[in-house]
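A single protein chain has been omitted from the complex, and every remaining protein chain is retained in its original position.
To keep things simple, chains are lettered A, B and C as they appear, and every chain counts its residues starting from 1.
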Amino acid sequence: MKSKNSASARTKRSAADNGRRPAPSVELTPSDLLPRLKDQGYDRERVAQRRAWVEAKTGAKLAHIGSHSYDPEMLRGNIENPVGVAQVPLGVAGPVLVHGRHAQGLFYVPMATTEGALIRSYERGMVALTRAGGVETALLADENHIAPSFFFDAVAAAERFTAWAPQHLAEMKAAAASTTRHGKLTGLQCYQIGRQVIVNFGFETGDAQGMNMIAKSAEAVCRWVQEHYKNASYLLFSGLCSEKRASGFVITRGKGKRVTAGALVPHEILKLYLHVSAEQLLRVWQSTVIGHLQAGAIGYNAHYANGLAAIFIATGQDVANVTNAACGITSFELHPDGLYVSVTLPALTVATVGGGTALPTQREALEMMGCFGTGKAKKFAEIVAAAVLGGEISMGAAIASGEFVAAHELYGRNRPSEPRP
Amino acid sequence: MKSKNSASARTKRSAADNGRRPAPSVELTPSDLLPRLKDQGYDRERVAQRRAWVEAKTGAKLAHIGSHSYDPEMLRGNIENPVGVAQVPLGVAGPVLVHGRHAQGLFYVPMATTEGALIRSYERGMVALTRAGGVETALLADENHIAPSFFFDAVAAAERFTAWAPQHLAEMKAAAASTTRHGKLTGLQCYQIGRQVIVNFGFETGDAQGMNMIAKSAEAVCRWVQEHYKNASYLLFSGLCSEKRASGFVITRGKGKRVTAGALVPHEILKLYLHVSAEQLLRVWQSTVIGHLQAGAIGYNAHYANGLAAIFIATGQDVANVTNAACGITSFELHPDGLYVSVTLPALTVATVGGGTALPTQREALEMMGCFGTGKAKKFAEIVAAAVLGGEISMGAAIASGEFVAAHELYGRNRPSEPRP
Amino acid sequence: MKSKNSASARTKRSAADNGRRPAPSVELTPSDLLPRLKDQGYDRERVAQRRAWVEAKTGAKLAHIGSHSYDPEMLRGNIENPVGVAQVPLGVAGPVLVHGRHAQGLFYVPMATTEGALIRSYERGMVALTRAGGVETALLADENHIAPSFFFDAVAAAERFTAWAPQHLAEMKAAAASTTRHGKLTGLQCYQIGRQVIVNFGFETGDAQGMNMIAKSAEAVCRWVQEHYKNASYLLFSGLCSEKRASGFVITRGKGKRVTAGALVPHEILKLYLHVSAEQLLRVWQSTVIGHLQAGAIGYNAHYANGLAAIFIATGQDVANVTNAACGITSFELHPDGLYVSVTLPALTVATVGGGTALPTQREALEMMGCFGTGKAKKFAEIVAAAVLGGEISMGAAIASGEFVAAHELYGRNRPSEPRP
Partner (left out) sequence: MKSKNSASARTKRSAADNGRRPAPSVELTPSDLLPRLKDQGYDRERVAQRRAWVEAKTGAKLAHIGSHSYDPEMLRGNIENPVGVAQVPLGVAGPVLVHGRHAQGLFYVPMATTEGALIRSYERGMVALTRAGGVETALLADENHIAPSFFFDAVAAAERFTAWAPQHLAEMKAAAASTTRHGKLTGLQCYQIGRQVIVNFGFETGDAQGMNMIAKSAEAVCRWVQEHYKNASYLLFSGLCSEKRASGFVITRGKGKRVTAGALVPHEILKLYLHVSAEQLLRVWQSTVIGHLQAGAIGYNAHYANGLAAIFIATGQDVANVTNAACGITSFELHPDGLYVSVTLPALTVATVGGGTALPTQREALEMMGCFGTGKAKKFAEIVAAAVLGGEISMGAAIASGEFVAAHELYGRNRPSEPRP
């Protein structure tokens, strides 16, 4: 499947001439660039026009991508240069019984994935937890962060700012509030490194993931600072807040919701439904903790990322946030009656408003759990934690009992298949 | 949106009675469990039947989820309990000019996301790189890992095994080869920790991501070991290989493809298309590296996770692998003619066969880049690296020039919207 | 040099008999144990008696170890089973000119080391900084941590404690105050992980390192909790506070003093005294930051550990604390007039009272900087940071200029010497 147009051909030739050296410059013709369409091109016709352009340019047929069940005008604000949709298989796992402050009852959890056996694995764990009496959950913190850097001439100047900033939190809160009703600046902490001062701002973001909202808010704060503190240049991002990355900060300070879920799984449930003993699961836990330590991993868990990615895709979350959300800690502890199991996710950045949550399939998936819209984010976080716990015990049991490969043989696509007709 | 059935109501009552204490045990009725359908229920009718069951159970309407453009029988092996698809908005960024060993020419990159401004940001960077003469790429390693643990009575017994294992690589290769034509055991390394020995097996996996394939293969090896080495009990996973997690091991030893991409961006391109100077970008790089160090992050980059998640969803990759793939290192270096920029991804687990790559929209997305099927994974890896580099310079420039928030205001959905009608 | 006594011989035989298997049990005779002497044996005579016992037991002569210049009774509280002293070579580096809030003026820094070229390297950097106008320092935080774990039946019970604990800080402060006049509980933060709650207590410790003091204090707090909160079992240590280890927590939350030091080094100083340009040093910084990222290191610096270990040994600090204290961030930034250089140490656990600070040579070393006794710890921390900055620029320059090996050839012991006569 080769690119067909002349620009590409022209380029490849020059690359060949130069021994893989880039040509000093490349002149792109307008026809190489994606078409710029009226009003950014979100109506059906223009999306089709763009799709046709891509088909012509690349030789690929995009029939399935072009098959969506709703007006693409709805995509405005969620994507640019739309040509259609990726259809990601969506299944359901559950039920899981949750005893939380925000979520209570039996839930069925939508998961969008292409990894065979994943849903079966989570389902098995969730059902076992439910039979065990259900999962207790607790939402321990709810704060998003953004951390601009301020720059000064020298260490002493930076120190003065480090002392000044916390004293002006009230004014900063007012500046932040001028940009949004939904986000709320709650506090700040300065990290001075030489003559650079990173200010980590904490925000409440309600039911939104809120990163764009608080970026706007933080910029208003930074401008206020610049007006009131001489010679404070800044950059809006320092990386400290660890949006979309794994870090010690994410584990220590969190990001979005910090949530934990736990359950006591009795011996007979372990045996009947997971085919393991408590001692076997402890052995898996201990030996894989040691594997994580040997790996120098951030946190410890079997596969939060699997469950989170599937739920995030299904429900319109920012999927890149899986990188921070998957940093957490699973614990298995012997108990006279069985095994106490828990998961703790310090950086679960989930939303029930904003982002992709209102797109048609995503909204439906949230509604499956009664989690669409305002006032639902904490409930959703608790359900996610309970589901993730199901995945942890199921994976642990599969490893302990030696069933892992067999399960993937049965449910999965355990070999690279040839292209289908 | 409440659950309506009696089991759920019953449960909530008991939870209330117990002050959030889980009931000692819960009896699930068959009607609480997802329906078990004939032949696992992948035909259209049974998928619809399951969907109706979920609708009845949860009160949600799943009309859009039920709208897919292909026979759900194709989902077999990719998902269980299917009820339909998540439709994730798919757009196109590019072109990016790539000078690699495996990828050469102009490419348009499909990205599935719900995050407004993301594609515009990547597109801007990719076009700037192309105008700058294109991106050099290099594929530096291609090996996946799986790391079982073996257990012994004591340190000395484990040491004997640690000495024995590397001497029997040839037999282990044969055992591995008995399970697959596609994966190939290439080597092993023992990490003894006390009386536990983690053996990290390296595999070539061709064009597949290969984790299930090599799990099966590794199990065959472990069984061979058990037959030939007395008292070697094992567990198939130790966590060392860091599948789907961030770790020092991922950075050091990699996972899947290790790939790098770089370009020299001349001063005038920086100014005209990215609205920054080389010095400004260096300042962003330095100050955000410091933010990452202060955060205790694994690796350093602006937002690999964003681009990777969008491409992974579009092309049928295992999206949970974003957690390892996003561990990498971006570098910006002053150069007399401009700025030399590069990205290095030590753990880019991408595939062009297997997993979700053959599903209809995913296959189309791969075809857009000429990357579907056998012999294309290395090409795909190089294109991904080039695209990711585009995202890095664009984000850096947005931070440097203060345009970040403005761009999100223009293209994004910068406030939690109310539920749409 | 073999052990001579029969117990040892007996043991070796049994080991041989068992193929390196440990004998099922070993009966130690009283003569195998170190002698238990009257009043624990700190007087000159008994120290000599113990030394003679060790000599007899091991065949080693301990003449130099037995040569100390003061009454060993002073060792009580600092060591058990004393046989004498290690004489560690002590030299002086400096001067370094410090402009801090607590330290001001020219300082000469004592360093105890056996690594040739180390002092010369630090001295060169310190003198260059002084010629450049001196070093600004800032002490940004001063808090030590201890983090007990509390255990509960289940997640919900742990959550209730997590909510309860911060509301009883006042009573906990009182309980803490009952054990010490010097340490002061300043705050707490709960980290719930499943049904375990780690409570990180922050303490002011005045001029002491304070770990033992706050352990005692925290135990009093834990006992108070147990008396006032039903079913709260605890362990005094969780490891969270990262005493004597490297961690993300140490970087984020610190330990002891957080201190930074910076200086603008003009071009001509760089050239004349360090034989490098600003651009060369930036290149070293950038390329070694990348090396650290590739290594998955905690923090970034050239060799804090060298300077800290030498100063800690000289001045009676707890040398094991070098592991946390060496976690920090060095920054080199281009400046029109030269290079702005800084170090930031978030976990500098140093003391001027308690620990080994009052031992004769250690006290003298502290007095060399006017840093012995009450009210001096912050001053000392600032001097240490300035000295460490000297080491960073000197090492950077040695790498940049290619002088590293030459310097070690000149000053060091660059080959394993034969045992000296």
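Here is the rule we use: a residue touches a chain if its C-beta (ideal position, glycine included) is under 8 Å from a C-beta of that chain, and two chains touch if they have at least 3 such contacts.
Keep in mind that this is a model prediction, so the values were computed, not measured.
Chemist: For the chain left off this view, which of B:Q104, B:Q192, B:N306 or B:S394 is in contact with it?
Modeler: B:Q192
Chemist: Which residue, C:N144, C:T260, C:S331 or C:Q362, contacts the hidden chain when the whole complex is considered?
Modeler: Of these options, the touching residue for the absent chain is C:Q362.
Chemist: In the whole complex, what residues of chain B lie against the chain that is missing from view?
Modeler: Residues of chain B in touch with the missing chain: 99, 136-138, 140, 154-156, 158-159, 162, 192-196, 247-249, 251-253, 260-262, 264, 296, 298, 329, 331, 333, 340, 342-344.
Chemist: Suppose we count only contacts with the excluded chain; which residues of chain A make the list?
Modeler: On the chain A side, contact with the omitted chain comes from 19-22, 154, 156, 247-248, 251-252, 286, 289-290, 292-296, 298-300, 329, 331, 333.
FYI, only the chains that are shown with their structure count from here on.
Chemist: Once you find the CA centre of chain A and the CA centre of chain B, what distance in Å lies between them?
Modeler: Whole-Å distance between the two chain centres: 12.
Chemist: Need the CA-centroid distance for the pair chain A / chain C, whole Å please.
Modeler: Roughly 39 Å separates the two chain centres.
Chemist: Can you list the chain A residues in contact with two or more other chains?
Modeler: Answer for chain A, listing residues that touch two or more other chains: 99, 136, 193, 196, 247-249, 264, 296, 298.
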